[in-house]
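Only one protein chain is missing; all other protein chains are in place.
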Amino acid sequence: MTQFRLTFLVGLKEGILDPAGQATRNVLQNMGYQADDVRIGKWIQVVVSAKTEDQALTIGQEIGQRLLSNPVMEYFEVTVQAYE
Amino acid sequence: MNNDLSVGIVVFPGSNCDHDTIAAISSLGAKPVVLDYRLHSLPVLDRVILPGGFSYGDYLRSGALAAAAPIMDAVEQAAADGLPVLGICNGFQILCERGLLPGTLLPNPSGEFICQWQAVRVASESPLFTGLDQGRVLRLPIAHHEGSYRVAQGQLAELFERGQIFLQYSDAEGQLHGLTNPNGSVANIAGVQNRNVVGLMPHPERAMAAYLGSRDGWDLLASWLGMGENAVC
Partner (left out) sequence: MLTYQDVGLSAREDQEIVRLLGRRPNELELGLFGALWSEHCSYKSSKNLLAQLPHQGQFVVQGPGGNAGVVQLSADWDIAFKIESHNHPSFVEPLQGAATGVGGILRDIVAMGARPIAIADILKFGTDEKAPGLLHRVVEGIGAYGNAIGIPNVTGSLGFSAVYDANPLVNVLAVGMRRHGLHVGADGARPESVLILIGQGTGRDGIHGASLLASQDFGAETEEMRPTVQVGDPFMGKLLMEATLAIVDQGLADAVQDLGAAGLTSSTAELAYASSVGVVVDVSKVICREQNMNPYEIMLSETQERMLLSVPKKNLAAVLEILTWYEVPYAEIGRVVAGDFLRVVAESQVLAELPTSVLVGGCPRLPVTHDVWIWDGDQPAALEKTRLELTWGYQVIGHPDCRDRSSVYQRYDSMIGLRTVWGPEHDVAVMHIEKGSPGLCVAVTAPARWAALDSYAGGIGAVAAALSLVATQGAVPLGITDGINAGNPEKSEPHRKMAALIQGIGKAAEIFEVPVTGGNVSLHNETEGQAIWPTAAIGVVARHPNPEQPIADAPPYAGTRILVLNPPGKPDLGGSVLAEILGHPGSYPVLDVGAIQHSLHFLAEIISQAKNVGLLACRAVGIGGLFVAVAKSLITKTPMALGAHLVLAEDADARFVFNEMAGQWVLFVEPDFKPFWDQVFETHGVSVIDIGLVTDSPELMITAGRAITWPLIDLWRAYRKGGVRDVR
């Protein structure tokens, strides 16, 4: 078994209102920045043990779906790299 | 009565303890002056309060968006010039985000909002709070989601040495221990001061009458307004 680092980006699906992003965009605009849109999500790292990188990614897809994101309103992306 | 004392109360979008704070300041006989967050300068004032609530919905980080509001430049300048500034709950968070107070307020370890009556002990006498003796225990409400006070490594001893720790969560007898710490704050810290700037998590403006459960907030705010024991009902 080898250890792999899974990195998840979890965000609200397109079309789902993001009140925090909207308020942050407005403040950035008030500060003088040309911020046209802000969406806020989560960044999550999980270290897993797996036989291969592919297997680690499969695990990543599974836990992203089952726990780390709320499929009703969120999407996620996962990337994998070797963990030193 | 201190009719001449004017107290600025900064209203950010989403502030929701502003009405309560205005009522509390009025009942103490001082003159509340509502300050809109878009102001770039302050009128002539004797004190400024950043009230509690959910400025900007507490989005991004509690207090972070309000700390970038235009009026905060003026508040920072006035604080530097010696104007007493008090931040309550979200106001405390804003002052920390702005760097006017040391430390930061993290989410409660439970991950949950907590609203309850809480005993707090005056940790050190302060020239900002005349007549409020060290060791005095006050019964005040707390109501927050991010109240876990933390400082950078090694900074705590310094804060104690300089007498910057103002309030600590305690039991009704003023004893400090883990059981009386509602939110995992380091050293049970509920309020800190930095020269003329003070921040506290409890809500004194909600404890202004016995029928509301406590009148200790009256004593605390009267002391901050320099009315000490002379405040009149």
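The chains carry the letters A and B, assigned in the order they are written, with residues numbered from 1 in each.
The rule is short, and it goes like this: a contact is a pair of C-beta atoms (placed from the backbone, for glycine too) under 8 Å apart; a residue touches a chain by one contact, two chains touch by 3 or more.
For clarity, every value in this text was computed on a predicted model and none was experimentally measured.
Trainee: Check the whole complex and report which displayed chains the hidden chain contacts.
Mentor: A, B
Trainee: For the chain left out of this view, which of B:Gly53, B:Gly87, B:Gly103 or B:Gly147 touches it?
Mentor: Of the listed residues, the one touching the omitted chain is B:Gly53.
Trainee: Which of these, B:Ile114, B:Val137 or B:Leu176, touches the one chain of the complex that we don't see?
Mentor: B:Ile114
Trainee: Extract the touching residues of subunit A with respect to the undisplayed chain.
Mentor: Residues touching the hidden chain, for subunit A, are 12-19, 22-23, 26, 70, 72-73.
Trainee: Contacts of subunit B with the missing chain: which residues?
Mentor: Interface residues of subunit B facing the absent chain: 13-14, 16-17, 19-20, 23-24, 53-54, 56-59, 112-116, 141, 143, 145, 203, 205-206, 208-209, 211-213.
Simple rule for what comes next: only the chains that are shown with their structure count from here on.
Trainee: In the complex of these two chains, what residues of subunit B are touching subunit A?
Mentor: Residues of subunit B touching subunit A: 56-57, 59-60, 65, 68-70.
Trainee: Using the touch rule from the top, collect the residues of subunit A that touch subunit B in their complex.
Mentor: Checking each residue of subunit A against subunit B gives 19-20, 23-24, 27, 30-31, 40.
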